[in-house]
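A single protein chain has been omitted from the complex, and every remaining protein chain is retained in its original position.
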Amino acid sequence: MIPTSEQLCAAVPGAVIEIVPSTPAAAQPAMLVDREHLVAVARYLKNEPSCQLDFCSCVTGVDYLAKGFIEIVYHLYSVALKHGPVVLKVRAPRELNQCHVPSLTTVWRGCEFQEREAFDLYGVKFDGHPDLRRILMWNEFTDHPMRKDYVPPADYEWEPTPHDEVLKRTKAAGGIMPPSAAVEVKK
Amino acid sequence: MNYPGKGLVEGLAVTARNFVGSYFYKDRLTTVQYPEERIQTPENSRTFPFLVFDESPDKPRCTACKICEVECPPKCIYIVMDRDDKGKPLQRPKAFDIDISVCMQCQICVEVCPFESIKMDNDYEKSKYGRFNDLVQRLPDLLKSNDYYRQIKPVKAAEVDAKLKAEAEAKAAKKAAAVAAAAAKAAATPPAGSAT
Amino acid sequence: MIDEGLKSELQKQGVFVVSTEWLYNWGRKSSIWPLQFGLACCAIEMIAAAAARYDLARFGAEVFRATPRQADLMIVAGTVTKKMAPQVVRLFNQMPEPKYVIAMGACAISGGPFKDGYNVLKGVDRYIPVDVHIPGCPPRPEALLHAIITLQEKITGQHIDQTRWYDATATTEFPIPVCGEHDLLPAANPEVWQPPKDYRDVTNEESTKKS
Partner (left out) sequence: MIAAPSTIPAGGAITTQLLEISIGPQHPSTHGVFRMDVVLDGEVVRALKPVVGYLHRNHEQLAEKMSWLGSMPYTDRLDYFNSMSNNWAYALAVEKLAGIKVPERAEYIRVIMAELSRLQNHASAIGFLLQDCGAWGTPLLYAFKEREKILDFFETVSGSRMMCNYFRFGGVRVDLNDEMLAMARKIVAEFPKFLDEFEKLMTTNEVVLARCQRVGILPKELAIAGSISGPVARASGVEYDIRKVDKYGVYGQLEFGVPVGAVGDVYDRYYIRVLEMRESVKILQQVLRDIPAGPVQAVEVKLRGFKIPAGDGYGRVEGAKGELGFYLVSEGGPKPYRYHIRPPSFINLTVLEDMCVGHKVADAIIILGSIDIVLGEVDR
């Protein structure tokens, strides 16, 4: 039985929980939890006999550039009672020095690699993570490439079929492209 | 009965049966001697796109509407519309480049093309030494006749031809109706004119 | 050189007259040992080409050597990412000299569908010379067999005095890129990566005269 936000507020004193709706058809409302009580809420959801959400299926980082925060989304399921998904969301500001969120690897071991991926691609530091290193990019890499404001290095010497974004980059880099593309006028 | 090494002997029996069987049963011998003997690829098989023309190469079905260029996921199509000297766009591509070193053979361009002008070929022997201009197929390399299309994909070509013929008739019928309506209107107005 | 008529005449009586160069190339082309080096989906088609149905063994290329020391051919089958590029160049350097590279699949030639990725190298010929390119995503196993036939034709066309491995001035060690803070350093090896200076616009001049 998926707990309602009132039950959670009662169970975890001081937790601020807000319901964020999904698309009307998907009907998977998410519970936005504040950073301080995230671990307490997670532990409650896992150990509470009525919900027993022992399977953390998916940890995702989402960069809301316009709204100015990065959101981490946890999808939880219960293997014992076969229900879910319960969606937990937590937000952190986009600036690199303040962008940290408590890690849930101590609650669910499965979050370890996925949180490292969110750190690698979005720059969200997970406090209390046993081994927070880059997992997908090489260790000397310094940027966080999945952020919306990331600009990849220019490598556009030979572009026979350039379009919009690539066309702009090729012109800037002076690459070889069809002569008609160089004078392409946006309709 | 169970003797040590029974599993090994059974496994060897399977391989032995296959080895001996390959001399007698045709389905156990699966090797296709490639250059001499080729697999008949099914009709739906697709490798790289090509442009279809009906009568002659300089009148392709393509009208350079650039829908395929926009919808192509890896963006490997580049089209320039042909314009006559006064700058009026002719419904024809001047340049139609497909960079087959980027094309992912997903045939989304075939699905979204409203004029049935780009189709998928099934010729896979395209390995080249050079990289730059050898692997960019341009308008002359892409243009292939409708008979070629009817030859490699008979069922699909028949459907496409039927659809195009039906559209042509519908358009002709509509034009004829429009002409008839215009004629009827013209016939109706003179009597009114003479009456005054 | 001996004229063809006499050669075929002798051949009928079972006497073969060949030049040492032909024999040298025939020996090398009939037993190209590829390096066991699969990166992505194209590697599965390479394994399917080595399996029973499209049998790579008929071209003498079924012995996939795990170590680069004993391989003659590197089939770059799959996407070369920037994190993997140093390893690819180091493997190529470690192969003994009569060595060839087949860039199998769109990703190995130009980055393919993943060209705009921040971690994807736009083609393995940024760092190592490529002999045969197979477009396709993934190319069929027969396309790989066709490429090996194309490579064998290239090998038969080689002349002993003009080969890279007997030429003292040719470069044998290709510089290995380093994973820097934002990108690979250097972004390409200028000696190997020479894009054309101008874009050969075929549609106007050549479309009228059929080449």
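Going in written order, the chains are labelled A, B and C, and every chain counts its residues from 1.
Just so it is clear, a contact is a pair of C-beta atoms (placed from the backbone, for glycine too) under 8 Å apart; a residue touches a chain by one contact, two chains touch by 3 or more.
Here the structure is a predicted model, which is why all the values come from computation and not from measurement.
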Displayed partners of the chain not shown (whole complex): A, B, C
Chain not shown: contacting residue from C:Leu23, C:Ala66, C:Ile160 or C:Val178: C:Ala66
Of B:Val52, B:Ile98, B:Met120 or B:Leu139, the one touching the omitted chain in the full complex: B:Met120
On chain B, where is the contact patch with the chain that was removed from view? 4-8, 10-11, 13-15, 30, 41-46, 67, 71, 73, 104-108, 111-112, 120
Which parts of chain C are in contact with the chain that was left out? 36-41, 43-45, 47-48, 51-53, 66, 78-79, 81, 83-84, 87, 91, 107, 113-114, 116-120, 137-138, 140
Footprint left on chain A by the chain that the document does not show: 21-26, 28, 30, 54-58, 60, 62-63, 73, 75, 79, 82, 85, 87, 108-114, 134-138, 145-146, 165
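As a convention for this text, only the chains that are shown with their structure count from here on.
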From the C-alpha centre of chain A to that of chain C, how far is it in Å? 41
Where in chain C do residues touch two or more of the other chains? 195-196, 201
If you look at chain B, which of its residues touch at least two other chains? 80, 95, 99, 102, 132
Partner chain C, residues of chain B touching it in the complex: 30-35, 38-39, 47-48, 73-74, 80, 94-96, 99-105, 124-135, 138-140
Chain B residues touching chain A - in the complex, by the definition given at the top: 69, 75-78, 80, 95, 97-99, 102, 132, 136
As the complex stands, chain A meets chain C at residues 136-138, 140-143, 145, 150, 152-153, 155, 157-158, 160, 165-166, 175-180
